[in-house]
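Omission of a single protein chain aside, the complex is shown with its protein chains in their original locations.
Moving on, here comes chain A:
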Amino acid sequence: MRFKWNKTTLIIIFWILFMVVDSLKKIESLTANDETLWLYHLPGYLIWILLTFPLNFLFNWSDKLSLWKRFLFLAGSSLLLGSIKVMLSWTLFYLSFWLLKNEPLKGFADFLSGITLFYFVEAFIISGVVLIVLFVIEVYNKYREQSLRNAALETQLAKAQLQTLKMQLRPHFLFNANNVISMLVRKGENEKAINMIAGLSDLLRMSLERENHQLITLEEELALLEKYLNIESMRFEDRLFIHYDIPESTRLAMVPNFILQPLVENAFKHGISKILGKAEIKIAAKKISERLQIRVFNSGPVLDSAKPLTRNYGIGLSNSINRLTQIYKSDSKFDLVNLNNGVQAEIEIPFYQKVK
């Protein structure tokens, strides 16, 4: 409601300004007390105010047309609305002589002969001006929307990157990993120890140096994840089992940068750390017609369907979900489902491949 009211005010203000400028031009007639000014031009502005609404509607509606079609459509619309304006104005002008001045009604032929081509050209130009103003507003709004969207995407990406770094710097992960290394050294399993040190360093380096593009290939996204999971599986070597099912055809598919990390983090937090005995994580990608589906499964307690989904999701996931909708609008899906003694997170996005 508020928005509509604002728009109406804007339109009225526009026309008042227009009227003032126009009247300055016609200052002579004003002083000459010309009747056409009072009976034709001033009521004309009222009609323009009313006609601006359908014009605005047609302008917005035509947004879906291609550029040329839209141009032709709007040119046609301004011709039509311009003509309507002239006819309305003229009828009003004509009737006002009879109503206000008690002059007898002239014949229809007389009525028509008064309209000159000039009036039509004038109305056509004015509606053109209105359309140009609408166009400028539209371009400005689109630009603003775009930059807002970009800013939101940047923030979310930064958040995802921060989350990834935090996950690796989490004391439990880091110190326990270091503890494993120290124990391996004590046992004389030097090669394993070196692998783990190298793995930790790679992991940190990769997440620090990763370029902050919004989209990267699935292969790149998984590279970091594999490093992370390698270390986790060295920590829980007799308990944690990790499977990948990533077909060659999906490796170059583009995915949002850092999108999988929170899913895996969640799998540990709400799944693996909540069960005794053997645990499993499965990461699978699949191309289904022109869509990419990515699934992360973890064994563990199933979701409580009685709880609202937001409580099951956790904060990390909400950033992922926001990013998906920000990047793909409604063309993406995110789901958490219970599946054989565990939970599966599923992302579905359009399949785009990196151009080599």
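In the analysis below, contacts are C-beta pairs under 8 Å (C-beta built on N, C-alpha and C of every residue); 3 or more make two chains touch, one makes a residue touch a chain; residues count from 1.
Criterion: contacts and distances are computed from a predicted model.
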Name under which UniProt lists the unshown chain, selected from "Putative dioxygenase subunit beta YeaX", "Response regulator", "Tripartite tricarboxylate transporter TctA family protein" or "LytTR family DNA-binding domain-containing protein": "LytTR family DNA-binding domain-containing protein"
Residue of A:181, A:229 or A:317 touching the missing chain in the full complex: A:181
Option touching the unshown chain, where A:113, A:190, A:249 or A:273 are the choices: A:273
Contacts of chain A with the absent chain, listed as residue ranges: 171-172, 174-176, 178-184, 186-187, 234-239, 272-278, 301-302, 304, 306, 341
